[in-house]
Structures are given as C-alpha cells and as structure tokens.
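Okay, here's the structure, questions in a sec.
Removed: one protein chain of the complex. Kept in place: all other protein chains.
Moving on, here comes subunit A:
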C-alpha cells in the first residue's frame, strides 16, 4: 500500500508543477489579448487621463514580468484577483459557483457515460444489423445537434408541453426558503443548513440541464464504446472466452475491461469540454454556475475572471488526469503489482505499464 501512496503523491507533485505551468500560460495568453480593459470599463469615449488613471489603479501600467510575479504570488496565497467590473474576488465567485455547476454537470456526465456504454454496447452486439444501423443514424443526428438546441427542445417538451419540469430560470423558485449564507454557495448552504426542501428544488431544477449534458455527451461516448466493443468482441480473447462456455455477462465484462481505459480517458476529455460548454447550458437555463459567469467575463474582457475560469478548467483536467492515471494503474493487475510492490519501480517500468 505504501507503494501506491508514493505513486499517488508522485502524480500530485507532477500535477502541481503542471498547474504552475498552466497559470503561466494562461496569464501570458490572456495578457496578449487585444483591447484595453480600462477602455472597456469606462466606455469608448472616455478621456485618456481617466483611462490612464484606471490602468494605474488596476495595475496594468506595470511591466508584464511584474504583473506576472504579482499574479503568481497572489495565486499561491489563494488570491486570483478581483473582477474589474463587480469588484468581487475571483476565488470567492468560483467557490460560490463551482458547486452550482457540479450539481448538474457531474450527474450529467455520469448519465452520458451510462447511456453511452448502454447504447454503444447494444450496437456492437448487433453489429451491422438493423439496431446497429438505427444507432448509427441516431447518434450521428445527435452529434450534429448543438447543445443549446437540445436544451431548448427539452424545455419545450418537458416544461411548456408536459409541464413536468420547473421553469428554466435559475436553481430555485421564489417560493423556496433561502438558507442562511455560510459558504456563499447556495447548494452547500442548503445542504449544511438542512434546508431539504430547497435542496430538493435545486435538484428538480437541475434535471433538465443534467439531461441536456447527459444526452449531448452520450453520442460521442456511445460511438467510442461501439467502435471499441466491436473490436473487442471480434478479438481472439473474447472468442476464446465464448468458446469455453463463459456466461454472456462474463464475456461482456472481459470486453468492457478491454475498452475501459479508452472510456475513462474520454471521460476526462469530456469533463474539460463540458465545463467550457457550461456557458451555453447555463445561459439557456439562467443557471448561476461558472459557465455563465465566465461568459460575461470573456465578453467584457474581464481578465481576472477569464483567468479564474482557465484555472478552474485546468484544475479539473489535471485532477481528472491524476485520478485517471492512478485508477488505470490500480485496475490493471499487471501495473498494480509494479507500483504496490516493495521494490521501487524504475520509471521505465512504470512508463511501460502505463502506456499499455
């Protein structure tokens, strides 16, 4: 077990350096964006003196290196700057909004994975038969539908048509009790304060955004599962398993083990892509998450907010890849033995195991 702990720590240390690199990259890139934030705040016809004064106030008159060191120094202490427009600290806004996004995004992605595995496997088992062809047509259509169209369709169907979903305006209704502010995040406050009615209402409101994410990402997942599963089912190993009379479920498990790595990798890619796509879903549902917040920031050239969003996306991906690396290593008995053994594995051995 100590080997495993050491391996995890190793990955986290590497992840930390990658995070520093990410901060540097995002700061440089955002600094290079055209347009002056001061002008954006004061309007097109502002006096040059006012613009200059605001630039001094925002610290934008300092040379790039100094601003960079200030930013990194602040970030190490958890200070990611303040929004140029609202004046709110970026970290506080993130802490308020990340739980709101996760409350629909995480179940949505899990739903996407479950649906993807289900439909992809059925198509693979019915390879080139009518069910498979129907699947190919259906998933291709779904891939071509933009996420916001899907969201609007769901609203039309479930809210306007059937009336089974709450109005797509935010996380709660006006009738819901407001829990006392403890963390800044409504979701966490409702949970911590025991406001189950409010929490229930949030979950109810989260169903449509969740289904939107789930269905939208189910299409690419199912395509990946189908391709991998068709190959796995035709592999000699699976044929051998069938030939010796294994139960169909056991055969399916072996085939799943073959494509597990691919699906898990795709899950992490999907996570990053879903966070950046959150802006659209949250705009449609007026959801107070990080997506809508970052979209406003981008449109207003609000540099600290844009960087804050990059940090969130980067952190999610980095954490995702760390978890991915560790789980794939632990799930595979060939590499598990290498990291949990008493002997410290050589980097080459580890690399070999991980690429397999």
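Heads up, the rule we're going with is that contacts are C-beta pairs under 8 Å (C-beta built on N, C-alpha and C of every residue); 3 or more make two chains touch, one makes a residue touch a chain; residues count from 1.
Keep in mind that, in the parts below, contacts and distances are computed from a predicted model.
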Worksheet, complete the sentence: Answer for the undisplayed chain, UniProt naming, from "Propanediol/glycerol family dehydratase large subunit", "ABC transporter ATP-binding protein", "Nitrogenase protein alpha chain" or "NADH-quinone oxidoreductase subunit J", is "ABC transporter ATP-binding protein"
Worksheet item: Any idea which of A:24, A:160, A:173 or A:237 touches the chain not displayed?
Response: A:237
Item to complete: Name, in rising order, the residues on subunit A that touch the hidden chain in the full complex.
Response: 128, 235-237, 239-247, 250, 254, 257, 332-334
